[in-house]
Every structure is written in structure tokens, then in C-alpha cells.
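With one protein chain held back, the other chains of the complex are shown just where they sit.
Let's turn to chain A:
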């Protein structure tokens, strides 16, 4: 089963996204910030896709993306940033940190699942 890791400090966002993804048949792992997500990766969680917020306590999404790329087996795992921010400078920063794409909140279920199909064609 394809596993998606959701990283967001908003419990509401996590619950909303988890509901959409589980209904679509994905297994879901959640983390409240970049550091917790990184810890999970370190403990052997191997998601097929990561969807991360940008502004979070302890470790922001862009730093997390940069650090996650260093984790074993995570070099080519798609990392999507899902954020309220839309600035180009932040996007460029995320891109250079290793992010695969940038999604501005709010994202509808169909849009989200469409993007996932694009970055995980076989899933």
C-alpha cells in the first residue's frame, strides 16, 4: 500500500488530509512538525510521498525537506509543500531544498489526489 506522510502543525489540517487520503486508499503517517517527521524517517518509516506544511514550530517545512533528502532511501521520494504562502522566493527556496512541488492552501480533494497521481504515477 502506498504510504503518504503528512507533516502539519494544524491537527485540523492533518485530520482533513488524512480523511481524503485514506478514502482514496493510501496509508497515512502524520507528524506535527519537521523534527517529528524526521524522527519517524530515522526510525524506519519509509513513505512513498511526503506532504509538508512550511511554517511549523521546531522545524519548518523547507528545513525538513532539506534534511529528509539526507535520510537513507529518501533521495527520490516526492516531497510536496502544502502551505498558505504563495511567494516565489519561498518556492525557489523549497525547490533548492529538494521539494518536488508547491501547493497553495486550500487544495480540494480532487486537486490533491490529481497531483499525487502526477508525482506517483504507479500508485
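What we mean here is this: a contact is a pair of C-beta atoms (placed from the backbone, for glycine too) under 8 Å apart; a residue touches a chain by one contact, two chains touch by 3 or more; residues count from 1.
Rule of thumb we're sticking to: contacts and distances are computed from a predicted model.
Set against the options "Imidazole glycerol phosphate synthase subunit HisH", "Sulfur carrier protein ThiS", "Sarcosine oxidase subunit alpha" or "Methyl-accepting transducer domain-containing protein", the UniProt name belonging to the omitted chain is "Methyl-accepting transducer domain-containing protein". Listed residues A:45, A:107 or A:120: the one in touch with the omitted chain is A:107.
Counting over the whole complex, chain A has residues 8, 10-13, 15-16, 19-20, 23, 55, 84-88, 90-91, 95, 99-109, 111-112, 115, 118-119 touching the chain that is not drawn.
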